Structures are given as C-alpha cells and as structure tokens.
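Apart from one protein chain that is not included, each protein chain of the complex appears where it belongs.
And now, subunit A:
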Amino acid sequence: MKLFRRAHRRAPSYGPESTDPVLLTAVAAGEAEALEILHRRHAPWLRARLNYRCSDPDQVDAALQETFLAVWRNAGSFTPRPGDTDAGAWLWTIAIRQLISQLRRRANRWISDIEAEPYETIGDASAEDTVLLNIEHGPLGAALHTLSPELRAAIQATVLDGLTVREAAQILQIPEGTVKTRVMRAKARLREALTS
C-alpha cells in the first residue's frame, strides 16, 4: 500500500554536464537516466583499460555490465572526498573487482566464491605509492623500463589497479606470497633507479 511504502529519496536535478557525485545521488534515488549519463561518460575508458587486463572482449563486456549494475544497486554507498567531483577511481575499483570475479567464475568454477570485499576508493596510499601514481612525470617511466615484465605486472596490479594481494594473485595467477615478494623487489629496484 502506498501509505506504508518507503518515501522515495528526492533525486537532485541533474543533466549531462553534472558531476559524478550528483549523478550518483540521482542513481541512488532510482534515476535510470543518470546511470545512462554515467555509463556514457565512463564505460569507454573502463572498457579500454579492462581490455589491457583481459583479452576476451566478452568477459570484459560482462564485467562492465556487472559494474554498472553494482553502481545501480550501491550508488548510495559512494562517499566523495571533499572537493572531489570525480568517481573514476571508485568506478575502476568496482570494475577491476568485477573482472576478477568474472574470470574466477569462468575459469575456476570449483573454487567457491569468496565474500566480496566492500568497494573502497584507492585512498590512503603510502607516499611511495603516490610517487608511483605520477608515472607520467619525471624519470619514473624510465625506471619502470628497467623492471622485468613480472615485476612490472605485480606493481601494476597492486599499486596502479589498487588490488589487494589476494586479488592481484588471482588476476596474475600466481601465489600470494609470490605477489608480495615481487612487489617488494620491484619497489626496491625502483627506489634504487630513482635515487642513484
């Protein structure tokens, strides 16, 4: 009955130019058009980036689908940092996790699904990681060139993609311990290259 139905949260007014947090508030209030704007804005780059992690376009598309469905269901849980008008990092965190569970579902059906961890933005990165995220500036690019592909992949998964060690192990298909040692070795190598 209408009387007892939960009152709908009021959707803010939004348009194609609105910022991500405004759109996400609208999505949380059940506005499908706001999700369409977000989809149009973010799906292309998320797809391009996921394509570098998985060569099967069907799986990438399925993961993207799940990503935006998760956004549809959990839009209310997005809490922007003050002054941040961009949900790119949050969306990427969801997308890469969806891709991992997609791959796990297809490849290893016998491994039971692990409880999904809550979505968090890549927030409190260490100073070292912050340096790493500024690859485009300075000599870091050259330093990364000196790393072997294995070490680079470990750094990419843990720092750039913001994965936990366990998730990185799943997408790289190596044991967790190996991920840890490779990340440590890679960071040591980079530090050496950058300070010498």
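Just so we're on the same page, a contact is a pair of C-beta atoms (placed from the backbone, for glycine too) under 8 Å apart; a residue touches a chain by one contact, two chains touch by 3 or more; residues count from 1.
Everything below uses one rule, namely that contacts and distances are computed from a predicted model.
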Task: Per UniProt record, name of the chain withheld from view ["Zf-HC2 domain-containing protein", "Glycolate oxidase iron-sulfur subunit", "Heme exporter protein C" or "FtsX-like permease family protein"] - done: "Zf-HC2 domain-containing protein"
Task: Option from A:65, A:79 or A:181 whose C-beta touches the chain left out - done: A:65
Open item on the list: For a quick check of understanding: of A:11, A:43 or A:174, which residue touches the chain that isn't displayed?
Closed with: A:43
Task: On subunit A, residues whose C-beta touches the chain left out of the figure - done: 1-2, 32, 35-36, 39-45, 47-49, 51-52, 61, 64-65, 68-69, 72, 86, 88-89, 92, 132-137, 141, 144-145, 149, 152, 156, 160
